[in-house]
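Here the complex is missing a single protein chain, while all its other protein chains stay put.
Naming follows writing order (A, B and C), and every chain is counted from residue 1.
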Amino acid sequence: MSEIISTGLFDRAIRRITAVWREMAAGVASDEDDSIAGQMRACLAGRGGAVSARNRAAKLAETYLFLDDDGRVDFLRTLASFDSDADAVAAAVQVFQAATDEAARATAQMQLRRALEPPRLRLLTQFTAIPDGVKFLVDLRAFLMAHVRGDPRLAALESDLRGLLASWFDVGFLELCRITWDSPAALLEKLVGYEAVHEIRGWRDLKDRLDSDRRCYAFFHPRMPAEPLIFVEVALVEGLADSVQRLLDQKAPVLDPDDADAAIFYSISNCQRGLAGISFGNFLIKRVVDELSTEFRNLKTFATLSPVPGFRRWLDARVGEDADGLLTDDERTALHAAVPDAESGAGALIAILARRGWLRDPNLKKAAEPMLVRLCARYLLHEGNARRAADQVAHFHLSNGARIERLNPGADTSEKGLKESAGMMVNYLYDPARIEQYHEDYAGEGKRNASTAVRRLARG
Amino acid sequence: MSEIISTGLFDRAIRRITAVWREMAAGVASDEDDSIAGQMRACLAGRGGAVSARNRAAKLAETYLFLDDDGRVDFLRTLASFDSDADAVAAAVQVFQAATDEAARATAQMQLRRALEPPRLRLLTQFTAIPDGVKFLVDLRAFLMAHVRGDPRLAALESDLRGLLASWFDVGFLELCRITWDSPAALLEKLVGYEAVHEIRGWRDLKDRLDSDRRCYAFFHPRMPAEPLIFVEVALVEGLADSVQRLLDQKAPVLDPDDADAAIFYSISNCQRGLAGISFGNFLIKRVVDELSTEFRNLKTFATLSPVPGFRRWLDARVGEDADGLLTDDERTALHAAVPDAESGAGALIAILARRGWLRDPNLKKAAEPMLVRLCARYLLHEGNARRAADQVAHFHLSNGARIERLNPGADTSEKGLKESAGMMVNYLYDPARIEQYHEDYAGEGKRNASTAVRRLARG
Amino acid sequence: MSEIISTGLFDRAIRRITAVWREMAAGVASDEDDSIAGQMRACLAGRGGAVSARNRAAKLAETYLFLDDDGRVDFLRTLASFDSDADAVAAAVQVFQAATDEAARATAQMQLRRALEPPRLRLLTQFTAIPDGVKFLVDLRAFLMAHVRGDPRLAALESDLRGLLASWFDVGFLELCRITWDSPAALLEKLVGYEAVHEIRGWRDLKDRLDSDRRCYAFFHPRMPAEPLIFVEVALVEGLADSVQRLLDQKAPVLDPDDADAAIFYSISNCQRGLAGISFGNFLIKRVVDELSTEFRNLKTFATLSPVPGFRRWLDARVGEDADGLLTDDERTALHAAVPDAESGAGALIAILARRGWLRDPNLKKAAEPMLVRLCARYLLHEGNARRAADQVAHFHLSNGARIERLNPGADTSEKGLKESAGMMVNYLYDPARIEQYHEDYAGEGKRNASTAVRRLARG
Partner (left out) sequence: MSEIISTGLFDRAIRRITAVWREMAAGVASDEDDSIAGQMRACLAGRGGAVSARNRAAKLAETYLFLDDDGRVDFLRTLASFDSDADAVAAAVQVFQAATDEAARATAQMQLRRALEPPRLRLLTQFTAIPDGVKFLVDLRAFLMAHVRGDPRLAALESDLRGLLASWFDVGFLELCRITWDSPAALLEKLVGYEAVHEIRGWRDLKDRLDSDRRCYAFFHPRMPAEPLIFVEVALVEGLADSVQRLLDQKAPVLDPDDADAAIFYSISNCQRGLAGISFGNFLIKRVVDELSTEFRNLKTFATLSPVPGFRRWLDARVGEDADGLLTDDERTALHAAVPDAESGAGALIAILARRGWLRDPNLKKAAEPMLVRLCARYLLHEGNARRAADQVAHFHLSNGARIERLNPGADTSEKGLKESAGMMVNYLYDPARIEQYHEDYAGEGKRNASTAVRRLARG
């Protein structure tokens, strides 16, 4: 019975709260400046006490939700205008500049920091009082980021909000949850929407991805319980997986997960645009590796099956620049044989990649794949600069301490996979014993670790 | 983190239990009679202690699950053979017959009851030890009911099992839960399968039925937490609903449930064939009326929108028997005008009902509906006998203390609705203040309560 | 917030339910026979429908609770009078006696069973509808057992109720829960009341028994969530524990449970008198052994530290009968030396045991302990008959498949321990690999397994 009572009454409670709050909001607005700026001033002055200030903030948040985009930009500009008091800052700066010894400097810095705390930050914090207030702020930042457009005051507001969210969404506050077919339908529906790597083609596909030889984990924040922040999909298999279509084949038999020796992370999706730049992907992978190795003692390999989303763009550009310099004589010969009417080897390669279904033509496949593998190895290991691999997915996994283990041509035959990655997928290997070393190698010296095979390919 | 740990480890625990149990099962089987009958004997003898007996019962249950239908029937016949000891019963009967005063008779009856407790009942109870043991027994009864086919021993076994389940599934042990879009996907998937009245046409339709102006409640048993026993779908609307297609229209706007004045129970489905004859429908309706009237103070009307599944079968039969006696002269005239080539008025009616899409033809609709309403009122109020209305849905609601409030021609235009109910749907009204009286009227004297309008129709 | 809403509203819901139910109860009573018997008849007739019958049953239950003991006995006699219909039973008996072949007998037995189902059983079942209805029935049986006093009708009612409770409290329906210092205070308060072996001397003592090197587990029924059925207290120690006072010493240091190699079950208490004869102790021990061996890989020994509650009674009786035949010459000599004025060796032993604080007198202790150990071994291994050891605790553990491992003189110096067990405690060893064999030995052939040392003692 409790279930019902609480659910039924929860709805009622929400309605009651909403009603009370409308009244109060109406009340507070009646005898005073009810422009948005006036309301913000009243909030910051704490008029009527802290509880009233929260109610007034809630009304402001509701107002924001009813505005169109232009109205919202105005709203945010008004909000941004509640910046630190210029005179107070200038005074604190003078004290700071006058400080000579360390102790005085420490105090002056502290006071300068306080003088710089913008009032608008308190207003942002008060928005937590509304139902789903944290989600409101996350979405507000997403909107801000899309509308800053060089406005320095909006940029400053966005910077404040980013700091607030970074503090609240510290990984120490997040909860790792496993998502299964027993999870709420409303949550699963959201996963379908948030999946950014390999589209989920309906409930049947989704159920398959939550089968007994699959795992799905997500980070949640306690104040945004129905909203995943980031999630990862894992397949428990035998051996390193080399084809995402095989992984996602709904007709494939289900493996007893206790027999699996490899866990393949085949999809990682961030869900909240408003949390951009606040990173939890590396923690997610680490935590999931821990969970899985506790649950399945036979797992020996933890690796991804990842796209190379920058590969074809790079390839096209290089071919444009450098024509045939990219290819060996043998490769050129092979390509000419496969596409006799091409003007150059590189042109033949581009022509093949542009052809629909080229992977199903054995001649084209045989001609193109060896050099795609070689070029992709080179792209992953040598392109970009000392601080960043050119490919963003490679950069993410190398930063996390993974190494480039194996290239899989023809591993993603979806339209998107062919268009961005020329069908190539990469296994990034997470070796728990070496993660730290590999991270240091990459973050410190820009060294990209890879298996012997991949290194040899990149040289060849 | 607890979420993960418990889910992950739950899986492991299940596997561990399974493994241990296989070993033990293997162990117990090795040095003894491992025929099914031998195993059953060992269980009943409690060989190795009560815990071992449970393990052995679990192995028997697993064996049963691997058998085909014939094997299962054999298994159940063997199980049924563990009946009461004939000599002990005969002896107890003699004592009973010799008892002369009330006290002696009470004791003798008690002892006769004990002598009649069949050993197989203990075995059935021991099956609860397996995971999902209660569901196992519910399904076992469903199988039994389908395969008794006049075998008196199987019938006796089924009777024992029914008694056991009736005791466990007493309504005092059930939990009423509201089902929402936040319920586990696995549970919602089951609803789709169990819906017996108005087919759910996919996840979109389902989500619609769980919207804010809809309610869905189900009874659950604490030992079958993932399995609904019975569920009801309710629409919160303004006024008595008169069309199920309008209720289920996915494009219809959503009403603020606080504005609703009527709760329409438009679908009640039993989910477990193995619980046939163990009734909770009336409790479900009563409990849901209580919940809704607590949650929504504006609700004034609680009613169903129900099919009349026996109506067309009765109509066809009556037309066959009695030809035109069923219709008034005016009705016959009207029907002839609409279907000039029909041999009789009744024949015209049958011809109209048999025509695809007749409800969309204004002439046919106008000709047929008045008499359909009249005949349906008569069918509901007068057909059957003093103990049961001919229509099973009518019998269910009248037994629960509802009254027949309104007939809605053309209210269910689905194929099934036309075929069984000639498109007719009935509002049964549950008036909390009169439920008991109406129940007594029907259960005691066979009186079927109805609104003045319906009673007039039935007379007309 | 949900916490509050649900708790606060739960209280309100209970109050609402109670109010509604009083009204209804008042309503149903107004126009009809409102004697207890009349109400019972109305319940059984299902007057007003099944829901009303439940409400009426709830009113009867409330009436019962307000009665004094005599009133309750009358109430129960009235209830018992709703026995099976004598004529229907007689008729079914005739059919049964006329049945000649197996099939006819199966059917006749089934019908006889049905005829013998007493209407009062339905009434008992309906009591589940009240809040805490299951606890109500458990307590009702406790009352019945205490007041049957040879009344055969009450005995028959008690037998029905016992069957009902045995079905509901089947071990398959129970939940094993660990009880910790984080459990509800209301539950812990109950433990203090239910502890039957070693009294809990306040919250401080209780907290100590729930420390990190202690475990407490209980079985619960889902419909009696606040009421433990049976609980066991376990100490995680190094080596077989030989003193309960040392185990319960609040000043003793806490062991890191991962270093423990033995789990000592030092207290098992049944909590519900109304469930007497429905046994779950053996399941509890088995389940807890499983839990602990999963959690602590270093545990090698699972044993109890148990009293020998029948030992001194037996000893006194034997000394009365048989005087000195019980003792060896050496023992007699030693005893005479310790108690020079005793008339006989046996008399000296009894005198020692009767002396306050004899265990702290080194001379008395030295004189008495060796023969106490020998006699206790003999008592445990040889007294009683082939089906039951004389000592009830020994019988319980031997039935469960334990063996008598070690005797510990002076292991319980509490008043109760000295008075019943002469300070002796026994370690019964549960060896998971031999539990079944030992159970069979005892249950089948009456063989009591014991360690070599104990067997030698019993011979010596």
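Keep in mind that, in the parts below, a contact is a pair of C-beta atoms (placed from the backbone, for glycine too) under 8 Å apart; a residue touches a chain by one contact, two chains touch by 3 or more.
This structure is a prediction, so every number in the text was calculated from the model and none was measured.
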Across A:P228, A:P307, A:G384 or A:G401, the one contacting the chain not displayed is A:G401
In the whole complex, not just what's shown, which of A:T125, A:S212, A:S344 or A:T413 touches the removed chain? A:T125
Could you pull out which residues of subunit A are in touch with the chain that's been left out? 16, 28, 46-52, 54, 80, 83-84, 86, 89, 93, 96-97, 102-107, 109-110, 112-114, 116, 118, 125-129, 133-134, 151-153, 155-156, 159, 164, 167-168, 170-173, 222-223, 279, 282-283, 286, 290, 294, 399-401, 435-436, 439-440, 443
Against the hidden chain, subunit C presents residues 1, 3-4, 7-9, 11-12, 15, 175-178, 180-189, 203, 207, 217, 226, 258, 291, 294-295
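In this text, only the chains that are shown with their structure count from here on.
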Relative to subunit C, which chain's C-alpha centre is the most remote? A
Which rotation angle, from 0 to 180°, best lines up the CA atoms of subunit B with subunit C, given as a multiple of 5? 180
Using mean CA coordinates as chain centres, what's the subunit B-subunit C distance in Å? 40
Just how far, in Å, is the C-alpha centre of subunit C from the one of subunit A? 58
